[in-house]
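Structure first, then comments.
One protein chain omitted, others in place.
Should a chain be cited, it is by its letter among A, B and C, assigned in written order, with residues numbered from 1 in that chain.
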Amino acid sequence: MSEPVAQKTIGVTVNGTTYEREVEARRLLVHFIRDDLDLTGTHVGCDTGNCGACSVIVDGTLLKSCMMLAIQADGALIETVEGLGADGDLHRLQETFGEHHALQCGYCTPGMLMSAKALLDENPEPTEREIRRAIQGNICRCTGYVNIVEAIAAAAEAGT
Amino acid sequence: MLLASVEYARPRSVDEALSLLAANPNGRALAGGQTLVNVLKARIAAAELLVDLNDISELREIRETDEGLEVGPMVTYTQLARAEEVHRGRPILGEVAAQIADVQVRNRGTVGGNVCSSDPTNHLPPVLVALGATMKVAGASGTRTVPAEEFFLGVYMTAVGSGELLTGISIPRREGGDGFASVTIGVDGTCIVNAAASANGGVRVALGCVSATPVLVEVASADEESVRAAVGAAELDPPSDIHAPAEYRRQLARVVATRAARQASEAA
Amino acid sequence: MKVAGDRTFDVPQQTVWEVLNDPARLAKTIPGVESFEVEDERHWHATSNIPLGLGSLKMRIRFEKTEERPPEYASLKAKGDGVGAIMSMQTQFQLSSSGSETLMHWEADVSIAGPVGSMGQRVLQPIVRQQVSNVLDALDKQVQEAARADSGAPEQPAPSIEDA
Partner (left out) sequence: MTETSAPTSALVVEEQETRPGFIGTSVPRKEDRRLVQGEGVFFDDVKRHGMGFVHFVRSPYAHAKIVSVDVARALELKDVYGTLTGDEVAILTDPFFEMSVPPGSEIKDYALAVGKTRFVGEPVAAVVAATRELARDAAELVEVEYEPLEPLVDARRAQEPDAPILHEDAGSNLVWEGVFDWGDWDSCVAAADHVVRIKELHFDRFSSTPLECSGCLVEFNRGTGQWTMHCNHQMPGIGAIWMAPALRVGTDKLRFVTQDIGGAFGNKICLHPYFVACCLLARKLNRPVQWTEWRTDQHTANAHGNERWFEDTEVAVKADGTLLGFKTSAIDDCGAFPRYEPLGCIIWAQVTPGCYRWQNVHVDFTQVATNKSPVSPNRGYSRMQHLWFTERVIDIVANELGLDPVAVRKRNYVKADEFPWTTPNGCVYDSGDYARCLDIALELVEHERIDERRRDAESRGKLLGVGIGSTLDSGTNNFGQSQLLNPDLQFSGNNEVATVKLDIFGEVVVTLGTVPQGQGHETTAAQVVADALGISPDEVTVRPGHDTYWNSHAGFSGTYASQFAVTGLGAVKGAVDQLAGEIRTIAAAVLGGVPEDAVVLEGGFAKLRDNPEAAIPFMGIGAIVNANNAILPEEIRHVTLNCRYVYVPPFEVPDKERKYGNLTLTYASQIHVCVLEVDPETGAYEIVDYAAVDDCGNRIHPQIVEGQVHGATAQALGAATHETFTYDEQGNLLTPNFYDYHVPHALDMPPLKTGYIESPSPFTSLGAKGMGEGGGAGIHAVCAALQDALRPVGNPIVYDSCNPPHRVWELISNPEESRGRVAVESR
């Protein structure tokens, strides 16, 4: 029988590093990642689950970390933007985002990159429509998405 | 963004979940959290205990039976949109699930959450009503089944009483064709008005966003005139908001009803 | 937002009037009512935990009877303060007899402010209508009980939103 708790010590593995922290049951995963783990690449752009700036990959599933409680992530494997590149080398999406000027202020970029990664992981050769559907849950106020869509398409080509 | 204090439990079985909910009348079942967590973030509504259903694997299954489909309430929209069983059995379910919100929400949001939150703008309530689904509601005194058209009681209110849990949704085998149409805020956005239809000789049309709960309109034939007439006869009294004055919703109801009915009869 | 309607009770007008003027009975028509206190015969207040399905909304509600013409007309003001919302309501009802039945015409003007608005205006109107009809159903029960009480029948338990 699992007893109700108001706080709990949880363990998560983020980008390969394991962390243990005590969290209140009410703490959102995004605040846990940013404030408790100091991984500030994951951002907050709204308070209603619409903007996608907080998108991360939890146990292989792309989700918005502002609509999941940290305590629900106990034992989970989490990928954030900080884990995209490998020892200093940029992920090809990070490269093409730069090459195609797919970012201006860069605030939506981490969430956008995680959505793009999740797309390419399961669909290496997406159509433009599929790319747009994949980032529909990520709001960008700077670029009008034109160059973001191009950058993801370019990364797909580079990867195939 | 900042929730009020709340307790959390993660049961491994339906019985465990039921006893947790029975023990705390202000407890709430937490499914995908794509609505509930937002409500808690806004601190509009308070819950003392969140009973997380994500570890109850039996609620995640989609099964084909002689009668049709058995869909577990913890099945996500993504799961529904991709399941072979759904494509074979009742494809409209997958087509509609694929239109809900965005990838992240579809990955997390569940069928059970969608119907139990009973937000008038949700996609699935009218679909389940049109398809004549039945819902399994479990409680301390055992399990009862409720037809979809009796399941939705109001905004955020369903036949699932306190201490109870939705444990399954039965979708009858397809005999005719199904359809769905909506007008949304932006592409694949929140529905302003939606309609689901199931045609088999006559057509059952369920309208969403025109009342607190889906409005079922049964029409003898799926032709445009009959459907329009039937929707007119339903004397809808839809709510007004910034996206749609009541009069506009009445107009959209006629339009999406006929479009859903047309798709249904063409698919029949 | 304005809501209005008519209700018919199969009891004498005097009985309905008494229920509407009996704070104790009126209290039982408030969704999720937890406590109720009478200041004087014009002012009373309640604390309520209004069930909203996804959770509940705690509110302190103050009532003021603004006008009455026994036994057919009364108007009430209600102001509710909650964490998620601020509610204010102007309501009035008009009673008239038709044979053994009593016809009640009621009108309410409800306005809601605060974070609850931020969760989508789209649901506010249906929610208000829903709560109003719950209140009326509860009122119906109270009227029946009062009638039974008058005829010496046993009281039913106070209603709550689930069975309303």
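Annotations
Here, a residue touches a chain if its C-beta (ideal position, glycine included) is under 8 Å from a C-beta of that chain, and two chains touch if they have at least 3 such contacts.
Computed from a prediction, not measured in an experiment: that's the story for all the values here.
Looking at the complete complex, one finds that the omitted chain is in touch with A, B, C. Among C:V38, C:V83, C:L103 or C:A149, the one in contact with the hidden chain is C:V83. Of the listed positions A:V58, A:V81, A:A118 or A:A156, the one in contact with the omitted chain in the full complex is A:V81.
Although one chain is not drawn, its touching partners on subunit C can still be listed: residues 83, 86, 111, 113-115, 117-122. Although one chain is not drawn, its touching partners on subunit B can still be listed: residues 1-5, 42-43, 102, 183, 185-190, 192, 241-245, 248, 251-252, 255.
In the full complex, subunit A contacts the hidden chain through residues 24, 26-27, 31, 34-35, 38-48, 50-51, 53, 80-82, 84-85, 90, 94, 97-99, 101, 103-110, 113, 131-133, 135-150.
Methods note: only the chains that are shown with their structure count from here on.
Note: centroid distance subunit A to subunit B, computed from Cα atoms, is 28 Å.
With each centre defined as the average position of its C-alpha atoms, the distance from subunit B to subunit C rounds to 31 Å. In subunit B, the positions touching at least two other chains are 38, 40, 42. Each of the following residues of subunit C touches two or more other chains: 118.
Taken in their complex, subunit A has these residues touching subunit B: 1-6, 8, 24-28, 31, 44, 47-49, 52, 55, 61-64, 66-69, 71-72, 115, 118-119, 133-134, 136-138. Interface residues of subunit B facing subunit C in the complex, by the touch rule stated above, are 26, 28, 35-36, 38-40, 42-47, 117-121, 154-158, 161-162, 190, 209, 211-212, 239-243. In the complex of the two chains, the subunit B residues touching subunit A come out as 1-12, 16, 19-20, 24, 33-34, 37-38, 40-42, 49-50, 52, 54, 101-105, 107-108, 187-188.
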